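The structure is given below, and queries will be raised subsequently.
The complex appears here minus one protein chain, its other protein chains still in place.
Right, subunit A next:
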Amino acid sequence: MNKILLVARREFLTRVQKKTFLLSTIGLPLIIFGLYAMMIYFSVKSTDNFKVAVSDNARLFNGKVDDKKSTEIIFEFVQDDTAALKSKLDKGIYDAYLYVPAGFNAGSGKDSLQIRSGKAVGLLTREKIQSRISKSLEDKRLMALNISQTQIDSIKNEKDYIRFSSTSGETQKGSKVGISYAVGMISGFLIYIILFVYGTMVMRGVMEEKVSRIAEVIVSSVKPFQLMMGKILGIGSVGLLQFIIWIVLVFGLQIVLPAIFPEMAGQQQAMPVGPGAGAAAVQQSGAMATLMSGLQDINFPLIIGCFVFYFLGGYFLYSSLFAAVGSAVNEDPQDAQSLLLPIMMPVIFALVIMTKAVNDPNSSLAVFGSLFPLTSPIVMMARIAHGIPDGVSTIQLIISMLLLIGGFLGTTWLAGKIYRTGILMYGKKVTWKEMWKWAFRKS
C-alpha cells in the first residue's frame, strides 16, 4: 500500500509541477471564458445605432412601432416622400428607410413593405428590425379586431395551460425538463472527455516507462500491480485537482465577471423594473425567472455527488484498460491505435445512448446503458439529471453503482495480469488475442 502511494505521489507531482499543467488547468478555461466574455460584451454593448426613417402614409403604426427603448435600432417617423428619404439616406442621416404607401393593406397578402438601406444590413440587425415590425403589425391588426391586450397575451400563452405531471402527483415544469436535458448532456459529455483525456494520460505514462526501459528497474522493487495502481491513482488525483480548480474558477468568475462588465448586470436588472416595460420585456424576465426556478428544482448535491462517483468509477474502470494497452505497445505509438479500438467502442456507444437517454431517461436502452458498467458512467449522468424518481429509481441507481464497482474491480484485475506480462515484453508486436491469453492464464 505504502508503495502504491509512493508511486502515486511521483505521478502526481511530476504532472502538477509541469508548466503545461498550469497552462491547461488555469490558462485554457480563462482564455475560453475571456473569449465568451468578450463576445457577450460586444454583443451587449454595440454602440452603433441603426436609424430607420419610417414614412407611414397608411397610418399603420400610429406614430410608433413599439414601446421598446432600444438604442440599437431607432425608428424615426417622418413625412418625407421617397426622393427626400433617398437623399437623406445618401447624406447618412439615416441608415435605412421604410416607405409605407398610402392604401397599404397588410392583410391583402399582396402588398409588401420595402426597407431600403444604403449599405448591406447585418443579419442580426435585419432580424431585429423584421421581428419588431412584424410584431407591431400583428398586435395592431389584432387590436383592430377589437381584442384587448390582455386577450392577446392570454392567447399567446396558450401552451402554459398544458402541463405534464407524473403519477406521483408532482407537476413537471417544462423549464426543469429543459434544464435537466442540458445538465445531463453536459455532465455526460464531461465524463466522456475525462475518460479519454485521463485514460490516454495513463496509457502514455505506461508507454513512457516501457520505452525508457525503466519498467523492469521499478518492477524489481515494486509489484507490477502496485506500479499500475499507483499510476492510476496519481493521475486520477491530478484530474480531481484539475476539476476542483475549474469549479473554483467558475464560481470565482461568476463573482468577478459582473464587476468587470457592469453593463451586463445592470441591463439584466433594469429590464423588469423599467418604467412602462412592454410585453416583450416582461416575457424575457419571465423566461429568466422560470430558468432560475428550473435551476432550483435540479437536485445539484445529488448530481455533483453522482458526477464525482461516476467520474471516479469510470476513470478507474477505463484507465486500467488503457494501462493494459499501454503495456502491450512497443516503441511505435501507432500500434496503440489499433489496440485502443475495442476500448473506444463502448465509450462512443455510451455517448450515443446518452444522447437518447437525456430525451427519454426511462427507455429500455437508457436503463441498460446506465446499468452496464462500461457505459454507465456516461449514460447514468443523463438519467440522474432528471432526478429521482423521474429519471432513475433509487434501486436502479444503487444497482448501477454496485455494478460499476464490480466492473472496475474486474477490469483492474484483468488489466493487472496483462500489464504484468506486457510491461516486460519487448520487440514483439502484441495482438488482442495474445493479451487475452495473458489475462486468463494461470499465474
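Basically, a residue touches a chain if its C-beta (ideal position, glycine included) is under 8 Å from a C-beta of that chain, and two chains touch if they have at least 3 such contacts; residues count from 1.
The definition used in the following text is that contacts and distances are computed from a predicted model.
K.L.:
Using the UniProt record as the reference, specify the protein name of the hidden chain from among "NADH dehydrogenase subunit L", "Cysteine hydrolase", "ABC-2 type transport system ATP-binding protein" or "Cyclase family protein".
P.N.:
Hidden chain identified via UniProt as "ABC-2 type transport system ATP-binding protein".
K.L.:
From the listed residues A:Ile155, A:Ile193, A:Ile214 or A:Leu365, report the one that touches the chain absent from this view.
P.N.:
Only one of A:Ile155, A:Ile193, A:Ile214 or A:Leu365 touches the chain omitted from view, namely A:Ile214.
K.L.:
Touching the missing chain, which residues of subunit A?
P.N.:
Residues in contact with the chain left out: 3, 6-7, 10, 14, 208-209, 212-222, 424, 426, 428, 437, 441, 443.
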